[in-house]
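Yeah, one chain of the complex is gone here, protein chain that is, but the others are all in their spots.
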Amino acid sequence: MLEIMKQRAKELLESGRVVRVLGWQRGDFPNLREPVFFTTAKQLDNLEYDRFCAANLSKYLIGTDVPTLAFLKPCDTYSLNQLVKERQINRQMTYIIGIGCEGSAKLTDMEENGTLERCLVCTKTVHAAFDELIGEDAAPREKNDRFAGVGEIEAMEIAARYTFWQDHLARCIRCNACRNICPVCHCKKCVFDNTKYDTAQRANASAFEEQMFHIIRAYHVAGRCTDCGECNRACPQAIPLHLLNRKLISDINHMFGEYQAGTDTETPGPLTNFDIEMDKEVGL
Amino acid sequence: MQITDFNPNIVAFCCNWCSYAGADLAGTSRLQYPVQVRIIKVPCSCRVDPLFILRAFQRGADGVAVCGCHPGDCHYATGNYYTRRRMALLHNMLDFMGIERDRMLLQWVSAAEGAKFAKTMTDFVENIHMLGKNTRLADWRVVNAGNNETES
Partner (left out) sequence: MMKIAKEHLPRLFAALAKQIDLLLPAQQAEVVNFAPFCPDAEIDLTTLKTANTPKHFFLPQVEDLYTAAVNAGQISISAADTPIKPFAIFGVRACDAAALDVLDSVYLSDPIDQFYQTRRQAGCIITLACEKPTASCFCTAFGINPTEPCGDITTWLTDDVLYWQPNTEKGDKITELVADLLQLTDESPAQDISENICLPLDKFNPDNLLALFNAPNWQDLSVACIACGACTFVCPTCQCYDITDFDTGTSITRYRCWDSCLYSDFTQMAHGNPRTTQAERFRQRFMHKLVYHPANNDQYGCVGCGRCVAACPAGLNIVKVIKKLEVAGNV
């Protein structure tokens, strides 16, 4: 599969259809893969694709103004669609090769430690957008319920829920990795980076700020989050951030109808839309 | 109602076109509602960013109310339809994080409903009284400086 990917990329590059190729290459540590733009056929010999290529490359397509070929896993294409919908990616400037996925490896101190949580509960098994496809999708299909974790917390007493989040959020070092890795966090200037505001680009100064950052981070992507799981992968303190996003997704599904962000590039999101009849039914 | 010396701080975001006028009507009609309610005028209930609400809690609010036009009556036609979807999610989100959901209130009050505004606020303050001080979503730096106390 990798050989076919390289070959197609070289063909498209040489034909002039694209001027650069977005993929992964081997890093300086055995299990490390880094996103990279290739511009020559020779560089493409370094293209790598395996279960360590976890990064969602659609983030790097934001603002692309030259024809770019990108290799996207099935779940990454949902982020692509969402960004096209939000006018952040000019689809005309992209050429998407959908590639099959076996689920990405979870790394603990660079050693493989099972499979990423997002892949164990993967529901986005079919590419939502592509110009061509290479390889079969073989992500693990364990049919795990992605909302199980949310349900467990909902079943707790309110005080236990509070303690649960306090314990986790206390570890937050506010490195902003969860925010910056998120494909749909694409504001030119984040509300948290306003120098007129207390929390501008620095560590949380109190437990309140920890809560506020994480509530707002999750809430600002509500209805737009494709559940790609990058925030969870990026967190150096292993805070279960996906639970916050999934709580919102689960509520949206229950109240406003099943919705998967990034399925297409047209449907209005549940929070930029309303349905008077449906909202009446759920008691709003 | 429990008798305590707890004097809750309430922030009410009121839509310029309805609830704000409703509050005004309550005043001109000489209807009493708790003095702890501080009103912030917004152009539409839809203007209320969840950050405003969290910020109010940070700076010492014990309860935050968002009041807007009745669905169908929005001055901008559809603003409050978005508001109610958003606020429903925020309510659940706070609850999910272990913060008492009743500290936040969304209520529709028209410009003609002075009595409803007064009653809504009276009931809300009473509820907040039962819940007690907001400790879970307050900022200890403000609390320690003693600035979350209502001045008498």
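Going in written order, the chains are labelled A and B, and every chain counts its residues from 1.
As a convention for this text, a residue touches a chain if its C-beta (ideal position, glycine included) is under 8 Å from a C-beta of that chain, and two chains touch if they have at least 3 such contacts.
The structure displayed is predicted, hence computed values, not measured ones.
Trainee: Can you work out which residue in A:Met5, A:Val18, A:Ala55 or A:Val150 touches the chain that's missing from view?
Mentor: A:Ala55
Trainee: Determine which one of A:Glu86, A:Asp131, A:Asp193 or A:Asp275 touches the chain that has been left out.
Mentor: Checking each option in A:Glu86, A:Asp131, A:Asp193 or A:Asp275, the one touching the absent chain turns out to be A:Asp193.
Trainee: In terms of residues, what is the contact footprint of the unshown chain on chain B?
Mentor: Touch with the absent chain occurs at residues 59-60, 141-142, 144-147.
Trainee: List every residue of chain A that touches the chain not included in the displayed model.
Mentor: Residues 27-37, 55, 59-60, 107-111, 167-168, 171, 173-177, 179-181, 193, 195, 198, 200-206, 230, 233-234, 236-240 of chain A touch the chain that is not shown.
By definition in this document, only the chains that are shown with their structure count from here on.
Trainee: Mind listing the chain A positions that touch chain B in their complex?
Mentor: 150, 153-154, 158-166, 191, 205-209, 211-212, 215-216, 218-219, 222, 244, 247-248, 251-252, 255-256, 270-272, 274, 276, 279, 282, 284
Trainee: Within the complex, which stretch of chain B touches chain A?
Mentor: Its residues touching chain A are 50-51, 54, 57-58, 71, 78, 81-82, 84-86, 88-90, 92-100, 136-141.
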